[in-house]
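Written below as structure tokens is the structure these notes are about.
What you see is part of a larger complex, with each chain still in position.
A and B are the chain letters, set down in written order, and residue numbers restart from 1 in every chain.
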Amino acid sequence: MSTVNKVLMAPDGPEFSQLVQGYWRLGSWDMDAQARLTFLKQHIEMGISTVDHAAIYDAGHCETLFGEALKLDPSIREQIEIVSKFGINGIATSATEKRVSHYDSSKAGILASTENSLRRLGVEQLDALLVHRPDFLMDADQVAEAFNELKQSGKVKHFGVSNFTTSQFDLLQSRLDAPLITNQVEFNPINFDVVADGTLDQLQQHRVRPMAWSCLAGGAIFSAQTEQVKRLRATLSELGEELGADSIDQVIYAWILKHPSNPVALLGTGNIKRVKDAAAALTLKMNAEQWYRVWVASKGVNVP
Amino acid sequence: MSTVNKVLMAPDGPEFSQLVQGYWRLGSWDMDAQARLTFLKQHIEMGISTVDHAAIYDAGHCETLFGEALKLDPSIREQIEIVSKFGINGIATSATEKRVSHYDSSKAGILASTENSLRRLGVEQLDALLVHRPDFLMDADQVAEAFNELKQSGKVKHFGVSNFTTSQFDLLQSRLDAPLITNQVEFNPINFDVVADGTLDQLQQHRVRPMAWSCLAGGAIFSAQTEQVKRLRATLSELGEELGADSIDQVIYAWILKHPSNPVALLGTGNIKRVKDAAAALTLKMNAEQWYRVWVASKGVNVP
């Protein structure tokens, strides 16, 4: 069985597994606490030791469900790295509700969200806390104050961001002592804007690894009927044969992991078979021509 | 009555009042010199001590009209901070005129424009001189030479820019000893591109305050009949009630001033009642959810 390696996320940063198990859909996996624990142990055994959460996933319920599983075997905590995120204040929409979902990166908001995540997960410390979405009202000094307090109290070891532009990243980094350890970004064959818009250039420059989310485009790769996705499916299948891959998923993970910013990839499935498939992708050797074939299939034009 | 505070514009920069009286429409206010002086004294009394001019406003006539008022009571000069701008060479269009309006940031052009502004205003020194528009022909070394000369001769205390992109700002800053003290940018509920495109991130990073121009979108907020502006009017009215504001103007100023780059806002009205209304906006407390409600009304979609 393939073993997923651990990689350094940033200078002085933590080590994460090159594939990270995302738990945003945990609420829909229909697993009892024991089944959740089993799933967790299975992916740890493969070397997938890093897990990704956020306060907003099912309004905190995903963290609660995960915490219940952890409680069944507290020795697991030491074997994993837990990432969570803060900052989206969801507000249920209704015909009469005038208020809107928004972001909150106030110091008080960050501290409260983190306390809630720790409580729900039933742990004392997060390995990393990420800003979930760029908040146009982000006061970088306030965020830095909150991060310092969480670091000093031992509640969070490392800090990062998600979906940040380069200028947002520079701004926040300018107020922090330690390097941000990641920018978690959308990266899949349908949308890989971050490859060309400077986001991944910035990370490569600072030797900070991105975490790639929505690697399979939320499933659109398999089902969408646009010309773009049809071209992509044909090319990915063809590459699957050339590379001896078992599935299109594997080709996609290999494609993402080949990027020189050295991403780690988030998995969203609760199906252990598909997790194993993904892990096997790490052994595939894709060359540059094959990588660009996906680029061409996605864009519908040749490279300039 | 509310008193408008003074705020530091940048490290080692000047202090400006948090609301700045803009004089670009002075020519249309139909005031004699005494009325202009009265208006000026009234806003100084509120704490609005900073005034904004530019060489191009009515081809210099606005500066001349302001200078006439100042001459009636020269003691006023010490109570105010005067900002002016250079760099747009307007050319009247006509059927036979082939020449076009253009920018001039040559050293000779900067020195000449500044002399003319000083002469028209009847003062010895500007508190700040801004580049009015980015000039694609800007030779940053020449601009720096002009700035140094104006600084040494005591004709200008501080320097800034207007409508600059982040790369233009970086370029000019790289040639200067002192920090640029502002980037004056368009910022209103219809157009707030600077919030997301990096412009305000850069300023926040360097602790330089933007000056927000066109806060009321040239009046379009009150009159335009687009779907966007209709949504905005409804949301701003609703917020006005929640916040206990007297007018939509106040809600808009509160919305702009809430941004963490700490803008100062330009007023364009010659109606002292509306100036007072704006000053009262400084006491309004808008929360993040309310700020994003304007974002949502403007964009027509929820935040991601």
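Just so it is clear, a residue touches a chain if its C-beta (ideal position, glycine included) is under 8 Å from a C-beta of that chain, and two chains touch if they have at least 3 such contacts.
Bear in mind that the values here come from a model prediction, so they are computed numbers and not experimental data.
Novice: All chains are the same sequence, and 2 are placed; what is the full number of copies?
Specialist: The entire assembly in this structure file is built from 3 identical chains.
Just so we're on the same page, only the chains that are shown with their structure count from here on.
Novice: So the centre of each chain is just the mean of its C-alpha atoms; given that, what is the distance between chain A and chain B in Å?
Specialist: 42
Novice: Mind pulling up the chain B residues that touch chain A in the complex?
Specialist: Residues in contact with chain A: 166, 195-196, 198, 201-202, 204-205, 238, 258-260, 288-289, 291-293, 295-296, 302-304.
Novice: Please output the residues of chain A touching chain B within their complex, sorted ascending.
Specialist: 89, 91, 93, 98-104, 106, 133, 135-140, 163, 165-168, 170-171, 174
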